[in-house]
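Every protein chain except one is present and positioned as in the full complex.
First chain written, first letter: the chains are A and B, and each begins at residue 1.
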Amino acid sequence: MTFETFLFVLAGGLVLGALYALMATGLAVVWTTLGIFNFAHGAFITFGAYLAWQVSQTEAGNAGYFAGAAAAVAGLFITGVIFHLALVRPFERKPNVVLLSVITTLAGATILENAIDLVWGPRSKQLAPMVPGDATFFGVTTSKNQILMIVLVLIILAAVGAFLRYSATGRAMRAVAQNREAAELMGLDVPKLYAGAFGLSAAIAGLAGLFVGSIHFMTPSMGTDPLMKALLVVIFGGVARFTSPIYAAFVVGLVEAFSTYYVGLYWTPAVLFGLMIVVLIVKPEGLFGKYERSV
Amino acid sequence: MRYDPPFRKSTGFIPALVALALLVVFPFVFTDTYSRHLMILVFIYAIVAASWDLSLGFGGLVNFAHVALFAVGMYTYGILAKTLGLDPWLAIPAGGLVAMAFAAAIALPILRLDGIYVILVTIAFSQLIYQIVISQSDVTGGTSGMVLLPPLKLAGHSFVLNHKIGYYYTALGIFVVSTACLYTIIRSRLGRAVIALRDNKYYAMARGVSEARTRLAALAASAFFAGVAGGFYGSYVRVASPDAFGLGFLTLILSILLVGGAGTLWGPIVGAFVITLLSEAIADYGPWRSIAIGAIIILILVFYPGGLWAAVQELREGVDMARTSMLARWRRNRGRAERERRLGTREQVISTPHGLIAYADSGGDKPPVLFIHGNSACKEAFQYQFAALRDDFRLIAFDLPGHGVSGNGEPETDYNVPAYAEVAEKVLETCGVKNPVVFGWSLGGYVALELSARAVVKVRGLAIAGTTPLNLVPDDFGAGYDASSHLILAGKQYFSPTEARAYAGSATAPYSATSAFMHRNLGRTDGRARVYMFSKLGVTDWPRQMRMLRDGTVPFAILNGSDDPFLNHSYIRGLHYGSIWTGAPFDIAGGKHAPFFNKPDEFNAAFRRFMREACGL
Partner (left out) sequence: MSTVPLLELQHLSGGYEPVQIFRDVDLVIAHGTSTGLFGPNGHGKTTLLRTVSGVIDPWSGNILFEGKQLNRPGERGRRRSRNLNYDVFTRRRMNPKNVARAGLIHVAQGNLLYRELTVRETLGIAPIAARGRGEPGDLTEKALRLFPRLSERMNQKVRFLSGGERQMLSVACGLIAAPRLLILDEPTLGLSPKLRRELADAIQAIKADGVPLIIVDQDVDFLKSLIETLYLFDHGRISGRIERADMPSHEEIMRMLFGEVHS
């Protein structure tokens, strides 16, 4: 393996890592706040991509792209709130909320995917790249689109992280996540915070969809793979800190890129899932986790 | 101890037999291959869902790799029967065994995990198996799967040719066997250990249940049936495709399980019928079909999370409630002469906050005695007392709510000891009785103790039979009674005929001409009264009853049958009473749980003596 190939694989791994980080962060926001696992997250990503595609068709160039991004974020925030109210809220006070919400979000994902199929049809589509053309660093050529994407993802993640860490609402969201009853007794508006967290998570998924749609083809069932990857990343890294799934995402992205290069495309997922099971046996709270959430 | 009759003696036996008979004749009624095909799918899905329930519903261990184990069985069949040329009849159980081995491998990492982590690891595991399957395309056929698997054959006759009738009966056979096995497992030691770990993990472990071993056994057992179903499915559709790993199939089976009702054996089976037929009925609508199925799952879970089997249970309870309530209303007029002849007094009905109450009052200006009957009995249990004592005393007896010809009550509020005591107060108030002597039998004994302890009515004397005074509930319950299986029936909601005979026989007297009336009456009792009476034991202030007995201000007698099959006599003797008639519990020689019914003359003599002392006659 030459140094150039190494850099090439590295760049590919970073792009994957950035995408996974965005997907996993969205998933982790719901997990840490509500203690449940949202299986509709993949469908959210799909929906975000299609919304962005639909809106960006009407406008030309970058304006279309921004309009699409805005539509994806706003549309998905609303979708997330609706999903929370319809699929999770009814079981909030039930002891088996985890299992029930797994099945309702799975059903919700089925509905959303098939609705997308009905509206946009099964034919695959693609979003135009944000910026056309390629750039060359150290002899490695990648598309400018991918570089921009990594930068944007990092900016978005930093913004979300800062929101959760420093804003009053973000702080309240974290508080609700850790002790619902104490938060209620302190006068926080728990239902609103829950819905907000779900909406935030869905909006992040919408942005992820926007990026996925600009580098892969879009189909109504395109969300399954990102969902599995996000799941993998979240387990891998744990959710103890906001940053743990992000580190894990880059680790997974790089492992994936290098294992594709070395052991081949077919074996890569098996390597990833096998690795994840090893992590879970040795360290169930995740590689970067500090404690196990008592769900 | 738990009451655990064999299936053939339970109330579910006849319905299950009828359902099985219907399934056996089904292919003769519906001769088209499509309806047979649908039923075969129903059986397969029912096996997968019901076996999943062993770990998911009963064990609370959400093993999302279960469907992958089904696929493992399918691929095992494909590889063994096609590639290696093994006999298909052997390849199907081999699928089960291989799935079991995989389950053991899955069990390893999740032995330490809980809650959502189990879901995540098992999903990862099923993805791992999936990835291995599609990456080994020379063995498994990769993404396109294995096709043209050998069909089942019997004596050289291929099942493909006979309009699916061979497959139908094979599927039915596997389904019946797996259901029977699951039924046995759930009621075995293993099943109880699984449930105990779900309900209170640390308590179960402290009682010696091994978490790791139990989880492993439960996962392996449920995997075996999934693998067998997968193997059979492979032989039936003759394709092993990686679609079985997908979220779509997982959602289908999970929805069967949850719509049917998790944590029950029959729920997933009912769910398999409903969901499979429903999803076939709307198969032609493309994406709309998936949307409709998704919406149905969500609606059922949001509004009725117990699922269909819970609805069946509620329906049954509703029917039983309507039956007992109608029976009471009907008997209030029909058998009245008979009842008035037994007690020799007019029966009256009053309305109380706990429903309509029937009572009998022999009247007169004599020392009053209130009789309170026991669980699933009626006021006519005291017919010999009414016959023998009416000249000297004013006798009052009433039917508790949900018993005799009193109306049914509201289970939450009316079927507990304090509520019964309130009813007794209301009856006394209606009769204008101020200081009665109260005699309580069994459950009625607790009502009598409670009535006296409440001190709303000033009780002049208190006598109990077949009742153990309790201090700490429920601990003393175990100490005060000998837990025979008949006693455990006291809290059972529905009785099969055998159970009714057993309970009435040991609570009052074996069936005879004299006890026939009591036996007949048992069937009228609202089953919820038995269940709620036990589950609401905690609302009674038991220490207050004990304090009252220790104070010893109320003349108090215990008149137990010496042969009472339920009581722990030494516990009763060991309690500290402030004052007790004759200085110790008085035993009626040869009396059973209802000494006043079994040995009326001896009882009446003793009771008369107690009355004389209590009332200072």
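One rule holds for everything that comes next: a contact is a pair of C-beta atoms (placed from the backbone, for glycine too) under 8 Å apart; a residue touches a chain by one contact, two chains touch by 3 or more.
Note that the structure is predicted; figures quoted are calculated from it, not measured.
Looking at B:Ala310, B:Ile350 or B:Ile488, the residue that reaches the missing chain in the full complex is B:Ala310. Only one of B:Lys366, B:Arg390 or B:Arg550 touches the absent chain when the whole complex is considered: B:Arg550. Contact with the undisplayed chain is limited, among B:Asn471, B:Ser515, B:Asn560 or B:Asn598, to B:Asn471.
The chain not displayed touches subunit A at residues 90-94, 168, 171-172, 174-175, 178-179, 181-190, 240, 291.
In the full complex, subunit B makes contact with the omitted chain through residues 302-306, 310-311, 314, 410, 412, 471, 539, 541, 543, 546-547, 550.
Throughout what follows, only the chains that are shown with their structure count from here on.
Rounded to a whole number, the gap between the C-alpha centres of subunit A and subunit B is 45 angstrom. Subunit B contributes residues 56, 62, 108-109, 112-117, 119-121, 123-125, 127-128, 131-132, 134-135, 137, 246-248, 250-251, 254-255, 258, 262, 287-288, 290-291, 293-295, 297-298, 301-302, 305 to its touches with subunit A in the complex. Against subunit B, in their complex, subunit A makes its touches with residues 31, 35-37, 39, 86-87, 90-91, 94, 98-100, 102-104, 106-111, 113-115, 117-118, 224, 228, 231-232, 234-235, 266-267, 269-270, 273-274, 276-277, 280-281, 284, 292, 294-295.
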